[in-house]
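Comments concern the structure below.
All protein chains but one are shown in place.
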Amino acid sequence: MTAITASPRQGGPAPLLLGMTLLALALGAVLLGPKLPLLSQPHASSYDPDRMVLIYSTLPRLAMAVLCGAALGASGALLQQALRNPLASPTTLGIDAGARLALGVATLFYPVLLGWGRDIVALGGSAIAAALVFALSRRQDFSPVSLILSGLLVTLYCGALAAALTLVESRYLASLFVWGSGSLSQQGWQPSADLALRLAVVVLPVTLLVRPLGLLDLGEDAARSLGLNVSALRIGALALAVLLAAFTTSAVGVIGFIGLVAPILARLAGARGFSTSLGAATAIGALLLLLADLAVQLAAGASADFLPTGAVTALVGSPVLLWLLPRLTTRLRKDAAADPAPSRRSGGRHSPATPIVVLGVLLLALAACALLIERAPDGSWRLLAAADMADILPYRWPRMLAAAAAGLLLGSAGFLLQRLTGNEMASPEILGVSAGATFAMAIAFFVGGLPSPAALTGAAAAGAVLVLGLILLLSRRSGFQPERMLLAGIALSALLDAVIGVLSAAGDPRAFQLLSWLTGAGFSAEPVSALASLILAGTALVLGLCLMRWLDLFQLGQTAAQALGVPLGLARVLLLALVAAGTAIATPLVGPLTFAGFIAPHLVRLLGVRRSGAGLFASGFAGAALLVAADWLARTIAFPFQLPTGLVASLIGAPILLWLLQRRAA
Amino acid sequence: MAPRLRHPHDPRNCAGPVFGETGQIASRLKAGAAASGAMSPAALHRRAVLGGLIATPFMLRSAPAFAQPSRIASLDFGLAQHLIVLGVPPIALTDAREWDKWVGEPALPAATVDLGTAFAPNIELLAALRPDLVLSTDFTAMTEAQVRRVAPIANMTMYSEGGSPLPKAIAALRQLGTLLGREERAEAYIAETERFFAACAERAKPFRDTPVLLLSFIDPRHIRIYARPGMQQDVLDRLGLRNAWQSEGLYWGFATAGIERLAGIEKAVILADYMPPDVKAVLERSPLWLSLPVRRGNGPVRVMPPVAAFGGVPAARRLASLILDALEARLR
Partner (left out) sequence: MSPRTIAPAATADRGFVLDNVRFEVDGTPILHPLSAAIGGGQVLGLVGPNGSGKSTLLRLLARQTSPSGGNLSFGGRALADWGARDLARQIAYLPQHPQTGIGLSAREVVALGRYPWHGPFGRFTPDDAARTTEAMVVTGTGQLAERNIDTLSGGERQRVWLAMLVAQDARCLLLDEPTSALDVAHQLEVLSLVRRLAHEGGRSVVIVLHDVNMASRFCDRVLALRGGRLVASEDVHRFMTPECLRAVYGLEMQILPHSTHPAGVAVPI
């Protein structure tokens, strides 16, 4: 954690803790001061509503804030220490999102879920999400950047699934929104007492792990040579961290970023050694959430708006992440460079054209299926009758074509980005460009009255371009370091999520509309726009092909590429601009979350395509095949429901990918 | 190919008076008729295929002429209610499967085809049904571009910024009547509604000093409180009843809050239009809930039968009856 402790304050975290405590006391005095005399009133006047609110709402709420904050701070500290990763936290590793999705599913299909049942569901979701993140980043030896990128992917994936569920069961939307954005509102002491009990169970095992975890500061090998079973230790620490986070999520919902920021603040404040920083992170987490909630309560007193605390912490937390990134990336890069990349099986015994031909044929076959195999109005499967073609195909082929175009664009953009960054976890979804497009649409929704679809598409494109410009500007100083840009994209996505959380927690049904677009549910296309996007996709492929020589050289590593005369800055800008343009065109078509840009390049690599030119085409074809298949299934499997295309794409793509990765590992 | 009409009530000009003048409607009607005519030649084969499956009584009426739209699909529960009371029930409706759960009355014909979710209506299914007209609101404006390829759209938004929903709903009903050539039926229903509300206001007289709190439970900790300017508020106004919650809400007519926000309310009858299954048990153990003045004075929450929260004129009437039923039941 050298980069973080580069300028630690002298004297440890005590001054910070003292300052935060004083501030909390001051805010608490403002909030509670006038009401405290109520506590000492005789029992006879206990029907005083102010007194009841104080005893059964305000005070338990503060207790809940302290408990949740402490649990999240400790969870983040455990994760950061066990993974030796300064960006690890329940939020960034998808643990929150997993619990949120699991509880969402449970709420929809089994509404009466109380007590430990809720905790077990939350725990299951968190554990599965965490396992998925580790499975994804294992191949890169859990390098910090790939771990965070996997975490973001899983978070986005879970978010999309949860959103799709709420679209089908619309009535529960409000409850999922409120719960997803972490409201600390309380009506009694039972929930905080329950949470305290659960946290108490975890305290003992955590204390047992403090000293062994401290040895990890020496490095994994040294710790092992001191007689530590590093893998077992890690698994234990991760399990405890997941427990802490899942209990919290189960009690109040998702409260983002406390688990990330508290341990970092602890170290910045000069906490040294794991036992100190764990204690400090726990205390800082508690105080942070307490402060945030006091501020929210004071603000809510002034206005009548409903403002969930979790959404507020995320809103504040994501800019903090942006601010921290420049201070963390040096270390992240170093680690990423030192990580030995996994050896690859020598592929490519066949001609480079073979996979392209195979994918092309697959694409055509899927397109034929998408056009011709349909569900009859009574739900049975059938072949489209020749007599109906003139009636039905005009609605079907533009959609299919637009899906193919979006797939081509995203697949090739993902390929370019993964080659450019040398990171297998990179994908256009997490570059922030999609988030920018969505952000602009959200603003159009909530600020600009009710926009027309054309205005929305325009807003999406403007947002994508704006974010791209911003990212380029921000990362110009670092020489357009790709990791830096990806991390900025993460922060942006998180900010977007937080804003949507705040806007929608108030229950505005327009949140629905945004959500439907987020999941790609409202996917449609008209003949002209479909053809236009196909032409644009073709153009992007040709432009990409022109830059292939550079991409080939990037495979040798950026140092070698530079030594061979590649103008690194220019090459990065051009390639990134191409990626962003492709994403900006594809995003309004199918929504921001298809994962085609993530999955397609992997498929291509697993097929053994090595040269960049062939890879670009193969990846584009794979993306197109994925989205065409997704479009077909989205229209047919849940007939008459049309599922979100992007979601179906990730649902069919992710298992294929995991299976392939597993096969390679074996 | 499909007509591409811009309806005069495009979402962009919805801020002013919601509904256009008769001239606009007439021109729209002509356009709609022309469009339907343009589609018809290639069409009826598929009709024949589907006929056996989705035939509905009013289908026959649609066959002879396209002068008046009669095969109508709706993307909105409230507008579907209007279609039903005008005697032209929708042939297709988004989220139709949820009607009984969230709307109840008037009953939706069983033959109504479910078009899927409101934000992703199944366009191919809609096209196969050959509607003459599709009703939409600003809430579903995002899907209008694709729906317009199948049939002309009439956007009749009842919940929008500025003004309260009930007058807009009445205007929408009147406009729909004109559009369908059922002006008399619309006017009759509106007149009947006025008489109904007058009678209800009479019925409500004994409860004038009993404030009413209309809620929808989100979860055990959070509620939606129906407030001005909403349909629920309009109904309370018509009945001459007082809403115990006096702050304004969103233009949809509700505010979201934690349950503790109810502490300031001294006296009110609490009526909920929805309560998730896990809420009741938690509430009745919650010390805060049990000690709220409004709960202490009035006993447990009364949960009403389903009534469309953002519905049309029939929903307003149903809500009025349900409120009065609940108040009268409480007296007994």
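Labels for the chains are A and B, by order of writing; each one numbers its residues from 1.
Just so it is clear, a residue touches a chain if its C-beta (ideal position, glycine included) is under 8 Å from a C-beta of that chain, and two chains touch if they have at least 3 such contacts.
All values reported here derive from a predicted model rather than from experimental measurement.
Looking at the complex as a whole, the chain kept out of the display touches A.
The hidden chain makes contact, of the residues A:Pro37, A:Gly227, A:Gly379 or A:Gly565, with A:Gly565.
Interface note for the absent chain: among A:Thr207, A:Ser231, A:Thr539 or A:Gln555, the touching residue is A:Gln555.
Only one residue in the set A:Ala295, A:Leu547, A:Val573 or A:Ala638 touches the chain that does not appear here, and it is A:Leu547. Along chain A, the points of touch with the absent chain fall at residues 337, 340-348, 422, 546-547, 549-550, 552-553, 555-557, 559-560, 562-567, 605, 610-611.
Simple rule for what comes next: only the chains that are shown with their structure count from here on.
We define each chain's centre as the mean of its Cα atoms; on that basis chain A and chain B are separated by 36 Å. Residues of chain B that touch chain A in their complex: 1-2, 10-12, 14-15, 42-43, 45-46, 49-50, 53-54, 95, 98, 101-102, 113-125, 127-128, 138-139, 141-146, 149-150, 160-161, 218-222, 224, 247, 250, 252, 254-260, 263-264, 274, 276-278, 281-282, 285-289, 291-293, 296, 310. Residues of chain A that touch chain B in their complex: 46-47, 49-50, 52-53, 56-58, 111-114, 167-168, 170-172, 174-175, 178-179, 183, 185-190, 304, 306, 374, 377-378, 385, 387-388, 390-392, 394-396, 449-454, 456, 505-510, 512-513, 516-517, 521-524, 526, 635, 639-644.
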